[in-house]
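All protein chains but one are shown in place.
Now for subunit A:
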């Protein structure tokens, strides 16, 4: 295996893990099946398009992304999601509608056509005997550092436990002093914002268009199916298997084959191991 292929694989796994992290929080912890998760990736990817259109300097991409995605997520949480805690199937329906709405709104503003943005870190790095885009190396390092920090924080913080308590019994959680409204809103917005960040990161490497989110929704969902809900190791394993399968089959045969292989593996897991490789529930 050439080293470029390995680095590509790491890139795929890293970005997918970032997207799946948000879904793991919203779906795994809050029990909201967010069908609009991919649309937050999409909105995040439009952040450089926004700054370019407004003539803002490049360093504002990050704040623009976080503010846009965060504001949309908060608005949706306060108006729709708030009523859907504890009603997973209804959440699927409502967020499905929201995903259509977000796609149509973005299409109305930016048009249906593809957009592309420049890579913020140009040039290549010589790594493992091959030239590799410096931007991707920087991003991989950033994501790795981010996940390390998250794992460290998760081991010490009580937030995960509080979220679990809130989802398990909202009334009791309120009675012991958890501000459930704020906690659930914060978790939802955090989950969506990580997806938006992933979109911003991916923006220079993909075609930006209103429909782009669907593919990320499906792949990150399958990563959770394979890895199981409720642990960071499961998330890592799941994304590695899904992104790995897609990259390998995609490189060896075609993108369609990669996609079909991922679909096949996911159906196999739902059939034989419905709780994933790692799961906190069993």
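Here is the rule we use: a contact is a pair of C-beta atoms (placed from the backbone, for glycine too) under 8 Å apart; a residue touches a chain by one contact, two chains touch by 3 or more; residues count from 1.
The definition used in the following text is that contacts and distances are computed from a predicted model.
A.B. asks: Which name from "Oxidoreductase", "Putative mRNA 3-end processing factor", "nitrile hydratase" or "ATP-binding cassette domain-containing protein" does UniProt give the chain that's left off?
C.D. replies: "ATP-binding cassette domain-containing protein"
A.B. asks: Would you indicate which residue among A:33, A:73, A:166 or A:192 is in contact with the undisplayed chain?
C.D. replies: A:33
A.B. asks: Check each of A:6, A:66 or A:92 against the chain that is not shown and name the one that touches it.
C.D. replies: A:92
A.B. asks: Check each of A:100, A:128 or A:172 against the chain that is not shown and name the one that touches it.
C.D. replies: Residue touching the chain left out of view: A:100.
A.B. asks: What does the interface between subunit A and the hidden chain look like in terms of residue numbers?
C.D. replies: With respect to the unshown chain, the touching residues of subunit A are 27, 33, 80, 83, 88-90, 92-94, 96-98, 100-101, 104-105, 107-108, 211, 214-215, 218, 221-222, 225, 254-256, 259-260, 263, 266-267, 270-271, 274, 282.
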